[in-house]
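Now for chain A:
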Amino acid sequence: MSLIRVALAGEGGQGVQVVAEILTEAAYNEKKHTIYIPNFGLEQRGGVSVAFMQVSDEKIGAPKFHKADIVVALSERAVSRTLQYSDENTVYVYDSSFNISPDELPKKAKKIISLPAVEATKKELHPRVFNIVVMGAVLEFTKMVSFEMAKEALISKLAYKFEKDPKLKELNFKALELGKELAEQSLQEGGAGNG
Partner candidate 1 sequence: MVAPAMPKSWYVPSKPHKFCPGCGHGITLKALGEAIDELDIQNKVVFGCDIGCSLLAWNFFACDSTQTHHGRTTPVMVGIKRARPELICVGYMGDGGGYSIGSQHLLNSAVRNEKITVILINNTNYGMTGGQMAPTTLPGQITETTPYGRDVEVTGYPTKGPEFIAEITPENAYVARATVSKYKQLKRFIKNALRNQEQGNGFSFVEVLSTCPTNWRTSAEQTWHFLEDKMEKYFPIGELKNPLGKGEK
Partner candidate 2 sequence: MQKVVGDPRKAFITGNEAVAWAALAAKAEIMFGYPITPQNEVMHYWTRLAPKYNRKFLQTEDELSAGFTTCGAIQAGKKAFTATAGPGNVLMQEPFGMAEAMRLPLLAVIQQRGGPSSGTVVYSQQEVTLTTFGGNGEGHRIVYSTSSHQEIFDYVIKGFNTAWKYRFPVFVLGDGYQAKMREPLEMYDPEDRGIEMVKPYALVGLDGRIGETREPQHLCNIYSLEEELYEVVLKIAGDYDAMTPEVVEYEEKECEDADIIVVSHGVVSRAADDAVKILRSQGIKAGYFRPITLRPFPQKQLREALAKSGAGKILIAESSYGQLERLTKQELYGETVPIKSLLMPGVGIVDSDIVNKVKSIM
């Protein structure tokens, strides 16, 4: 696997950093080279939360990147915050529920995908697992780690919650599957490429 660079952005509380932690932990467990940089400092408070991930079979160079292979924006503010990471090689993903006009989307992208993650999560599962739905989608888009490894890392990360509420485990697994399916569908549909 060659280098995959992912920028995942959302509002504080959406669980973006948790998803990045689980995904990179899974990559690490899979003996891949991986780096994860959370955004921090001033932006941490009231700003958009961005997680920068890199996964590769080879040693990874620069810790941060200018352009990502995949950008996933989970709020309208996250869209404007992440435009800078998109270029002609980037798959840019945002949620179809956002009220934004085409000129607010990146000018350069290999493919722009509008994903109905918010709506599907609300309708089929529960809003609290929205970030895990997104994690499933990121997994499908990037193939950065195997689905099984990601599932294991998810269990170990959330074990303390699952212990308290065993039903939560099933809900999270369903969320992961849902995200994967949504991503598969969007890829089949081809998205609104404008690269």
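How these were chosen: all candidates are chains of the complex that A comes from, given by their letters.
In this section, a contact is a pair of C-beta atoms (placed from the backbone, for glycine too) under 8 Å apart; a residue touches a chain by one contact, two chains touch by 3 or more; residues count from 1.
This is a predicted model, so every value here is computed, not measured.
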{"item": "Given options 1 or 2, the chain of this complex that touches chain A", "value": "2"}
{"item": "Of all residues in chain A, those that touch candidate 2 in their complex", "value": "21, 24-25, 28, 33-42, 60-66"}
